[in-house]
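A single protein chain has been omitted from the complex, and every remaining protein chain is retained in its original position.
Think of it as A and B in the order they're written, each chain with its own count starting at 1.
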Amino acid sequence: MSDVKKFLYVNRKAPYGTIYALESLEVVLIGAAFEQDVALAFLDDGVYQLTKDQNTDGIEMKNFSPTYSALGDYDIRKIYVEKESLEERGLTIDDLQHLTYEDEDDDWAEKDSIQVVTAKELAEIMDQSDVILSF
Amino acid sequence: MAMLHTVNKSPFERNTLDSCMRHALPGSAILLIEDGVVAATKGTAVEGKVKEKMGDVSFFVLGPDLAARGLGEDKLIDGISVVDYNGFVELTTKYDNVQSWL
Partner (left out) sequence: MATINVNGQEIEVDEEGYLVDLSQWTPEIGEAMAKMDDCELTDAHWEVINFLREYYDEYQIAPAVRVLTKAIGKKLGKDKGNSKYLYELFPYGPAKQACKYAGLPKPTGCV
């Protein structure tokens, strides 16, 4: 289909301190209904959105981190996390949630959604996107 | 594709400009707006980084935001072009895509 555009959601803020992370997630879920080619990028403090074991009991806010696991159901298969941003924050991919999708073209095999990419690779991914939504 | 990047935060408050420059490919442009305009002035701690990036990326700054902050055009780093709102619109049409760095 020629009318499918490449959407890239760019997430650069930590969750809970501002509304950006939650807003982005909601727009992603709503936007998924339009069946476009959607990818998510997490860089700078945005990488904190994907940490595992988030517990918001003490701050009286809803913990929306479990919702990232539902992205596979919404056919979102490309989640890019920037290597340099992880390293600058003393994090590795093991500190992040394990996110997967089921590949219907491969007998519903479960595959990893997260790809760690360098800033250079991410710059190319941004360049090749048709629509960039920044949060 | 050539991208127009906009940056609206001061480099002294956030890493927005740093992150933008890290991801701006050669041939793209960076337009400084709102608090982002302070990065266009001479003698700041980020002047060196901006000048280095000017080698392969064009820099623009939004005039009304400079004026509002009392920053005269005489304070600008040489080679950064001032645009007004019409110029902003022209830039968005000239480049293939726009990315807002917040």
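Operating definition for what follows: a contact is a pair of C-beta atoms (placed from the backbone, for glycine too) under 8 Å apart; a residue touches a chain by one contact, two chains touch by 3 or more.
Owing to the predicted nature of the structure, the values given are computational and were not obtained by experimental measurement.
> Name every shown chain in contact with the chain that has been left out of the document.
Its contacts among the visible chains are A.
> Please identify, in ascending order, the residues of subunit A that touch the omitted chain?
26, 29-30, 32-33, 62-64, 66-67, 69-70, 73-74
Following the convention adopted for this analysis, only the chains that are shown with their structure count from here on.
> Just the number, please: Cα centre separation of subunit A and subunit B in whole Å.
Spacing between the chain centres: roughly 27 Å.
> Would you mind writing out the residues of subunit B in touch with subunit A in their complex?
1, 3, 15-16, 19, 22-25, 28, 97-102
> For the complex, which residues does subunit A have touching subunit B?
10, 12-13, 20, 43-44, 84, 119, 122-124, 126-132, 134-135
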